[in-house]
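Just one protein chain is left out here, and the rest sit where they should.
To keep things simple, chains are lettered A, B and C as they appear, and every chain counts its residues starting from 1.
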Amino acid sequence: MSETRELPLVEAIQEAYRLEMERDQSVIMVGQDIAGGIFPHTKGLVEQFGTDRIVDTPLAEIGMYGTAFGAAMEGYRPIVDFMFAGFFLNAASPILAQTAQFRFIHGSQMSLPMVITGACGAGMRLGNEHAMLVHNMIAQVPGIKVCMPSTPYDAKGLMLAAIRDPNPVAFIWHLGTMMDRGPVPEGDYEVPLGVAEVKREGSDVTLVANGFQYKNAVAVADKLAGDISVEIVDPRSISPLDIDTILRSLEKTNRLVIVDESWDSRSTASQIAAEVVDVGFDLLDAPVKRVCIPDIPLPGGHMEPYVAPNPDAIEAAVRDVCR
Amino acid sequence: MSETRELPLVEAIQEAYRLEMERDQSVIMVGQDIAGGIFPHTKGLVEQFGTDRIVDTPLAEIGMYGTAFGAAMEGYRPIVDFMFAGFFLNAASPILAQTAQFRFIHGSQMSLPMVITGACGAGMRLGNEHAMLVHNMIAQVPGIKVCMPSTPYDAKGLMLAAIRDPNPVAFIWHLGTMMDRGPVPEGDYEVPLGVAEVKREGSDVTLVANGFQYKNAVAVADKLAGDISVEIVDPRSISPLDIDTILRSLEKTNRLVIVDESWDSRSTASQIAAEVVDVGFDLLDAPVKRVCIPDIPLPGGHMEPYVAPNPDAIEAAVRDVCR
Amino acid sequence: MALGKKQMALLYHNLVRADHFDKMMMNRIMQGKLLGFYHPGDGAMAAGVGASTFLGENDILNPHHRAHGMGYHVGRGTDIGRYLAEHTGKVDGCCGGRSSFHWSFPEQKVYGASGFIGWHFCPVVGWGWASKQKGEQMVLMASGDGSYGQGAAHEAMLFAMNWKLPIVFFCENNGMAIHSTAADMHPMPDISSLAQGYGMPAVVVDGQDVFAVAETVIAARKHALAGKGPTFVEAKTLRLREHDVGTPDLARAEPREAKYLEALKQRDPVVLATRRVLDEKVLTQKQIDQIYQEAKEEVARVEQFADDSPVAQPSIEELQAGVYA
Partner (left out) sequence: MALGKKQMALLYHNLVRADHFDKMMMNRIMQGKLLGFYHPGDGAMAAGVGASTFLGENDILNPHHRAHGMGYHVGRGTDIGRYLAEHTGKVDGCCGGRSSFHWSFPEQKVYGASGFIGWHFCPVVGWGWASKQKGEQMVLMASGDGSYGQGAAHEAMLFAMNWKLPIVFFCENNGMAIHSTAADMHPMPDISSLAQGYGMPAVVVDGQDVFAVAETVIAARKHALAGKGPTFVEAKTLRLREHDVGTPDLARAEPREAKYLEALKQRDPVVLATRRVLDEKVLTQKQIDQIYQEAKEEVARVEQFADDSPVAQPSIEELQAGVYA
């Protein structure tokens, strides 16, 4: 790890690709129109690595995913890019049924080192299918790790960790963070999977948030500073989930609000709340609040700003538990 | 509603099909090998209703589902049977992305009256894919209702309600309940969707359980009777979830254990716990315990009895919160 | 069967209208007056018009996403004002302003849209099944060449041929899918070769010729209504511009050649159709001028309607009430 510059998150992801593809010849990328590039994370890669390693496929998510899935069994380390993460649903069966169980059900003989990636998130007014937050759909199933970066630093470090992990890892990134700039060291470093980070210390309430919502959490913490002292925990990975870091924070604050840009129902927010009311029951001085997308398909039009979690909703929840 | 006899659950389901197909010519069934019958719920239907209404399809879940999905737009009320419920994953995209959002995203003009059904559950030693519990995968997504019966009575009544509901309803049934016998009235009746039932009154602890696990809950309640008084709430529907009935029970017991034959992660058990620790925080005198499948692919072999929720695990959790 | 002059005039009229609507949409997205994205149909508006203008009222129509279905909307007569209102997030939008870009005209059997390419290969089976049961209706399902990569396309074609469903698989083959070229996506020169696997009749037609497309679809529709099953109609067309406005116009990772694009422009379907209606004396120049004038006015009315409609921002409670019937 050497120099640190400011980079947009999407370039931090690309830097991880380049670093690891240079270092490890078995790393390949598979996707649709990744050579030309849909989002800038793949721009220019084909010039450096050629079409044997930057593999464009026909418009067919099962075949596309299969290129990666089968190659992983043959010793490659594929990164498979679904463009918009919601399109993973076209390959839900091989991902959620086959990939997730593959190692375990076959006696833990094989490992499948793969990264499954795609962009999503409210804010571009494209409607439910393009915005669709899929992290919790994948995290429901054991056998695939899931992470979502909040900062360019984490994006590069998590991506490096994801590519090197011997397991399938879903790396989901939020379109609303794509152009966020932040410090990114030039060299090699990993942000470990399965480890949350206290991104801001505080004493009155623990606020859990990641991805685009991390920015909203910071805005709310800034606004409330002086009044309410907010500790922000970024889970970074949501599966496996680092509940211990959250519990440690709760020991200090005894109050918990979880922001999860996802339908509320069976979300990471609900999972955290459930685990806390089991193993952390005595730590709680107030109800645990979840700030999520209400259980409606995410509308496009002009409705995202108030349907998706937003600073007002987060502030209200924080004030509520700190009454 | 007239005579009540004892019927196995699978015949209660079939009775609902027959009743409603006789009453409403727009009801059709679509599936693979349903004319010959894989499970007895479809046996003999083709003789009565013919191949225009009992529609066998090639081995292709998207086309099969599409037969129902498209027909629903054209005024039919299809029941689409996935045989083993996990096979729904082959049509996850049209179900979870398209069907779930269809009404809402198109301005609530249309309704899609469909029943999506399939069998699942631990106990047959077929391994992860055949046993796969999919109710929480579907319930994560708003726009499709989800129910799972525990008794033959509920099976018939919920199925009748599901067929008549103007929305897509997933009716998931557990193979371990298939041959359970119980009283089933002969005539027409509905068990309303979205309404839980207190199936056994008690005062010390609320035990939530459905499907096959309802039987385990009863066994534990029986065993503990005299020592601990267990109130059993059967959610019947898990989406929409009737949290009010659970909260009302908690007002009495102040203790909660939730059994959900599903991976723990982002389960209905977690969702109930999360909702309770938000809106029912003051009702809780003890940690909320979840009894689920640990987050491992469900193994076949000889491992189901101790990996899936079982009376010992339930009893331990109940005793734990009642200490 | 050759088209009559009235039919040709109607096709021409619809083509000019569709072309105007496409240009309106392009202008608006560039001016920031449209939500989401726009996939221009410029130079390729004939196929949709030809395919949809002579469908029956009961036929189910699934427009292609390119040009956001403008050719098909015009052919079917759906309310483009309400579609534009939708595309601008207004209360008069055909989806209540919730969708950004979907159409939904169920009373006219245009059942909705999706951002998942190839989504329609699933319900088309049921549309076809129901149509066969009811009789006297069929399905025109349009999509692009890229969409035939999807496995669901296979299931749809298999079921359609197995059950002899009244479906026309209408493919606008423009030889591109975003940056992918025909050669990247399909091993055979014609995408309709796929039909051979099922013994399904296939026809290749010049998609730049609105009249030829209409004739082909009329014949395929007749075949379908006669109980003879599906037809694959491949309309060879082109893509003049980038995939969607603002995305670079690449073939794989290289910009598409200016010379090549220039050649494509020579096949403009409006120019071709104008020549033909004048040559065959279907319309006079004066009538054509009139058609252009009316199209311009229609576009202005449609824009006015959408722009006058208030922004749709219903409450969360109102939205929740819309999830279940």
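By our rule, a contact is a pair of C-beta atoms (placed from the backbone, for glycine too) under 8 Å apart; a residue touches a chain by one contact, two chains touch by 3 or more.
Because the structure is a prediction, the values reported are computed rather than measured.
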Chains in view touching the one left out: A, B, C
Among A:F69, A:Y153, A:W173 or A:W263, the residue in touch with the chain that has been omitted: A:F69
Touching residue (missing chain; options A:P8, A:G31, A:P58 or A:G176): A:P58
Option from A:H41, A:R103 or A:R125 whose C-beta touches the chain left out: A:R103
Interface residues of chain C (partner: the chain not displayed): 149-155, 158, 161-162, 184-188, 193-200
Residues of chain B (touch criterion as defined above) contacting the omitted chain: 32-33, 35-38, 46-47, 56, 58-63, 84, 86-87, 89-90, 124-127, 129-130, 294-297, 299-303, 306-307
Positions on chain A where the hidden chain makes contact: 52, 55, 57-58, 60, 62-63, 65-76, 78, 91, 93-94, 97-98, 102-111, 142-143, 145, 166-167
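Everything below uses one rule, namely that only the chains that are shown with their structure count from here on.
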Distance between the centres, which are taken as Cα means, of chain C and chain B, whole angstrom: 41
Cα-centroid distance, chain A relative to chain B, in whole angstrom: 31
Per-residue overlap in chain A, given as positions that touch at least 2 other chains: 86, 89-90, 127, 129, 295-297, 299
Residues of chain C whose C-beta touches two or more other chains: 93, 98-99, 102, 114, 116, 151, 319, 322-323
